[in-house]
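Yeah, one chain of the complex is gone here, protein chain that is, but the others are all in their spots.
In order of appearance the chains are A, B, C and D, and numbering begins at 1 in each one.
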């Protein structure tokens, strides 16, 4: 569970709706008419479908999980684990890692250890793992592109909805007092477009981008570590090369494996 | 037929028009006056003609088909086909591919096989196929540039149209009740500019971009595969090098050639 | 004569003015006051002068001819011509090209042939021709920058003009009916800024960019072709290397030298 | 203490509030209603939390100190210090730097000297120090991204707040004189969003970026200097290589170590 996403959504929508309530707005007024929803949601999702092929949409939706979930490991855990594996390999030989190649929690470590145990050459392992990393990044980029595109389209559809409201309202000015509530409704479209873009879509794109770039960094640590294991380097050097000390300092903590969950984002 | 484009356009325009209808707008009001159409369409298409030379316009229009059509093949089919060709070449010699060089459905595979059968050297084949790929990309980029430019110009022409409407309306304020319908008409220009830009042009640019980048990826698979066939590599290695397993996992399916159409975007 | 520029300008300004006329606007109202013109044109051209040094302005203005003229040759003509020159050189020796080095219509071919005939070494020819190409590109880039800058400044000056109009108008609300025509005048500034930016400046920048990038592509073909001629390659190979077939297919035509003018943008 | 940040914030907020007071605005009117604060602060901070994972937020917040603090050293001090260390090393040997490796004020010099004294090879020292520099840059980049994102989101939430205000106000037009104060309140949201974005968030991002890029430049000087010390180069050459003269000229001063504090930004 990504706690900042949850708190952020509650804080954002909570603040906006509470503020609206504070200045005397009634919630029923926001939903008593279907028209702004039809225009903004119809136009917004329609534009999304025209923009992205089905394959990109699937990738993008599968990247949404990044927004809500939290990885159970962090850089420091990974570095320590790789150092442990290196120690085991140096003591009992590379073949002793066969068990880990099946049971390790991290997909990339598992795949990489299998290749190392199989005795594949360094360059090929590097290529295969790098390509695997890239394909995962590509999926997440699809999510970033989708939410950024929606962040641009929805406010425009909001303006479009408000303008369309004005077009139908202004055709009859005979009852000035009746204009207010109608114009009020027309503004709901702008609020929907701007609100969803800035509270949901643009932030979602940002979070996917931030998590992908961190995952990429961790994957690079893993690839570098696995190649060091294959090369038979000793655990201390691996920790040094992967900057364990600096990371601990930057994270302001000593690594405690038991505290991995909070540590994941520490 | 690209189903997401069709559904997206229906959903987008349907939602917008239904929303307009819901808040009491009459469709006749949207079209009873030629003026916003003259300003937005005239200005928008005029700017397009000034911006692009005839050669770019032709390329751009030919790239529109990408928005509405669906390729009949996908990465997994291509990889399997290349592996089959490699098997055939290893069993019966490269010359046995002559038939495939004429009958294969994919242009690039056909051209590449012809070069392989002719015994052209690897570097030259690579150059020719890469250049062919680039020229196709260039055509699609013309489409992306055109629709992105229109996505920027049309809302501006919409604002221009509304402002011009206000200029002629405000010259006479003597009959306040008559102002409403006139201002209403003036807003139609903004609606047209913002609507077409966000429901059609910007999404079209996005879809061409997404499909071009996927086609480029598939073309790279094909070039890499053809060079492996020429080098006499075995089918299993080709599948491995082109990451067949990972692609199947990402697409969440086993490859069934018969299901190629849906598979194309799976 | 670049026909799309002419048609585009007529269509753009024609549509906008016809639309204005359709909704009852009088053309005299657009020009009866100097004030919006003073603000938008004065501010717009003033900003242009502050932005660009005299040397850049000269380059930019000389690039305007690209917007209105049409080159008399196209890729296919150039490739065929280079192939013919290569045939001649192989039959009668490089010195036989001396005549062509003086009479060829294309500046770059002329200069390149002179260098080839003089027996200058390949690397030096490549450098000199590449630098010449770059210097021409730089001139055109000055035009792109100028018109893009004006496309950004003019709408802002339009808004500035309208706001200044409102400042002087709102100081006296005693005669409400007199306000309309004054506000109407104030909006003319916005119309001028947005209109000129989107119908003229931004499209001009786009066309210069498109033509420059095509010219660069053709210049690259020429440089590659000239070096092949110097190397004594045969005409068939030159056509192959420069992708003649593909270009013909992309242009949807067979090359007919007599049809060069229309062919130029085919 | 970064004096320009302090003066800038006082000048910015002072000018804005004084200007508001000058035109007869009462400060109580700005704060008598919670609603715009709930919408803009709630929405703005909510979007921030959704956008950034906890780990990025921590990095970003730790980079805020850059906005308010001033480094006590400048390029010229660093170059002179490195030259002095080089002189010492040449006279008494690299081991004589052990004391400096513990007492030097600059983290990177301290770490680098320790590695030099330990006799680690040049390439490894370079790698470790470069990686250390990169990790620090990454922290500051997190701050730049955070404040730039907030600079984009807050004005949008301001518009959203004002629109929501209008939605609740326009539902009842029966008492026209009561509308004014209500609309006045609705505008406070726009003021908050635009004001905070332009007086705080965007400038904070700018200052972090400027200081990071200067720190990176200084770190590069340090790394280059330390490697020269290890290579036993003489102090004069080190000063020459690090462009001491030019820097003094650019800073318009002779280096006076005692004046280091003001000199830091000279």
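Criterion: contacts are C-beta pairs under 8 Å (C-beta built on N, C-alpha and C of every residue); 3 or more make two chains touch, one makes a residue touch a chain.
Just so it is clear, the structure is predicted and the values come from calculations on it, not from any experiment.
The chain that is not displayed touches the following shown chains in the complete assembly: C, D. When the whole complex is considered, the residue among C:24, C:42, C:93 or C:232 that touches the unshown chain is C:42.
On the side of subunit C, touch with the chain left out of the figure occurs at residues 33-39, 41-43, 45-59, 128, 131-132, 135, 139, 149, 152-153, 156-157, 159-161, 163-174, 182, 185-186. Within subunit D, the residues in touch with the undisplayed chain are 2-5, 7-16, 18-20, 22-26, 29-30, 67, 155, 176-177, 179-181, 183-185, 187-188, 190-191, 194-195, 197-200, 202-204, 206-207, 210-211, 214, 243, 246-247, 250, 265-266.
Quick note on the criterion: only the chains that are shown with their structure count from here on.
Counted as hops between touching chains, the shortest connection from subunit A to subunit C is 2. Following the contact convention of this document, A is the list of chains adjacent to both subunit B and subunit D.
Superposition on CA atoms relates subunit A and subunit B by a rotation of 70 degrees, given as a multiple of 5. Centre-to-centre spacing of subunit B and subunit C amounts to 26 Å, using the average Cα coordinate of each chain. Taking each chain's centre as the mean of its C-alpha atoms, subunit C lies 43 Å from subunit D.
Multi-chain contact residues of subunit B (touching two or more other chains): 185.
Listed by chain label, the pairs that touch are A-B, A-D, B-C.
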